[in-house]
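In what follows, a structure is listed as structure tokens, so that the remarks can point back to it.
Chains shown are a subset, placed as in the full complex.
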Amino acid sequence: MNLGITLVSHVPEITKGLNQLLKQVAKDVPITIAGGTNDQDIGTSMDKILQAFSDNQTSEILAFYDLGSAKMNLELAQEMTSKKIHVYDVSFIEGAYTAAALVEAGVDLSEIEQQLEPLKIKK
Amino acid sequence: MGLTVNNLVEWMNNFATKIEQNKQYLSDLDTAIGDGDHGFNMSRGMSAVSQKLSTMPDSITDAFKQIAMTLISTVGGASGPLYGTAFLEMAKKSSSTSDIGELLEAALTGIKKRGGAVPGDKTMVDVWTELVPEVKDHSLTAAKIDEAVAHTKEMVAKKGRASYLGERSKGHIDPGSQSSGYLFKALLETEGIL
């Protein structure tokens, strides 16, 4: 796999649960998660996101997030890592699920992005 | 002779055996284009059904209802509500007829309504749509069942988990179609129903 996935949510349990859901259909895809604040409260953490990027075995990562404020920390982390990060404004669970299934199937990035297109929403 | 409580139970036990024997294969099919659990789901469901039917139901309607509720409660995946709805519709229909063709037709209508799939979407609906008319025409054969299942291979999934793969779902048999194939095979093998 040359593509990995990072999941960012305000709630630690959501990222853990979503990781389980994705692992079912994408057991070989490197998935790393960043849920909650540094104190495990509800919120997001740039540090945790950066850690999730660096823990991911790949150097090109598809990133998904739940609510708008997570995106800001994601983009801050994106500016601070040397890895290639793609952030998608799509339905969080459904988008991450779609991407994971397609990465597992060996589909290339442009085709994945095409399939994510209809899942775009205002976030 | 037609459908009786006895041969209905025999049909289900035969179906359960086929599922048991092929559960790894069904899950492997599901691994290719889904989440890899279809065989385990159906095996959990059908062994519960066999267990349930070990106490002989009072009537065909009663039997169908028990099968339906057991599948709904134990399967866990999409196939649970789908097969469950199929048997629930057969239970309803069985108050007015015991003709297996009519019962299966009601089941198919239920599956389509429940899942919203149409023929060509690469789901169990494809197999049912091809085979229910064969049952009604008394022309069902093992070869036709195999063919109907094989037809799903070249389809692109539009419903269910496989649909997330888009074009990539091509080239694999749909797991729910394969398990439905076993249901029809078991029916074919059960003397007296068709």
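Structural remarks
By written order: A and B. Residues from 1 in each chain.
Here, a residue touches a chain if its C-beta (ideal position, glycine included) is under 8 Å from a C-beta of that chain, and two chains touch if they have at least 3 such contacts.
These figures come from a predicted structure and were not determined experimentally.
Although each kind of chain is drawn only once, the file as a whole records copy numbers of A x2, B x2.
One rule holds for everything that comes next: only the chains that are shown with their structure count from here on.
Centroids of chain A and chain B (each the mean of its C-alpha atoms) stand 37 Å apart. Those residues of chain B whose C-beta lies close enough to touch chain A in the complex are 34-37, 161, 164-166, 168. Looking at the complex, you find that chain A touches chain B at residues 24-25, 97-98, 101-102, 105, 107, 115.
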